[in-house]
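A single protein chain has been omitted from the complex, and every remaining protein chain is retained in its original position.
Now for subunit A:
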Amino acid sequence: MQFMLLFSRQGKLRLQKWYVPLSDKEKKKITRELVQTVLARKPKMCSFLEWRDLKVVYKRYASLYFCCAIENQDNELITLEIIHRYVELLDKYFGSVCELDIIFNFEKAYFILDEFLLGGEAQDTSKKNVLKAIEQADLLQEVKYLTDPKTGTSLIYDNPDISLSLTLSLLPCSLCYDLQNVDFQIHLFPGTVH
């Protein structure tokens, strides 16, 4: 895959992931042209079109167009499945995802995409694994420091049991970037404080 674009029916860009090096100017030009081309398509047309020397695969989910540019040797039909898998991941994560979720939480949409695809290819074909990784990474955001500033030792252990207890002791809270200087108490085992 060379790039993926998400845009609304009015042509507003909601996400852009580029797997090939291009200048900002070129990206803007490609985006503008491709968005125009796809929006001009009628509902009865198929999901594939040839554009420049690439194959473009697109699918509309509610008010959002998911559009991928793939190379000639790539399989168009499985690309549709890749798009669908990404939508499923978003849906599971946000709980019945809609365009507004992606607008207001665009960075999370990127995080999920980056956990699913790497360099344009699928990293993991298991929905469960991708979602679990995202969940764990989100939890990691709640921790103040990854390593002890004085000793440099890691404060996080990649032990699934410990992560589990982390979940239990923390209240679920939405990720906001303004909670500063609040010390979290991480209970690794019931009763002890690290």
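Assume a contact is a pair of C-beta atoms (placed from the backbone, for glycine too) under 8 Å apart; a residue touches a chain by one contact, two chains touch by 3 or more; residues count from 1.
To be clear about the criterion, contacts and distances are computed from a predicted model.
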Query raised in the report: According to its UniProt record, what is the protein name of the omitted chain, chosen from "Trifunctional enzyme subunit alpha, mitochondrial", "Proteasome subunit beta type-5-B", "AP-1 complex subunit gamma" or "Myotubularin phosphatase domain-containing protein"?
Result: "AP-1 complex subunit gamma"
Report task. Could you list which residues of subunit A touch the chain missing from the display? Result -> 13-16, 19, 21-24, 28, 42, 44-50, 73, 75-78, 80-82, 103-104, 106-107, 110-111, 114-115, 118-119, 121-129, 133, 136-137, 140-141, 143-147, 149, 154, 156, 158, 175-178, 180
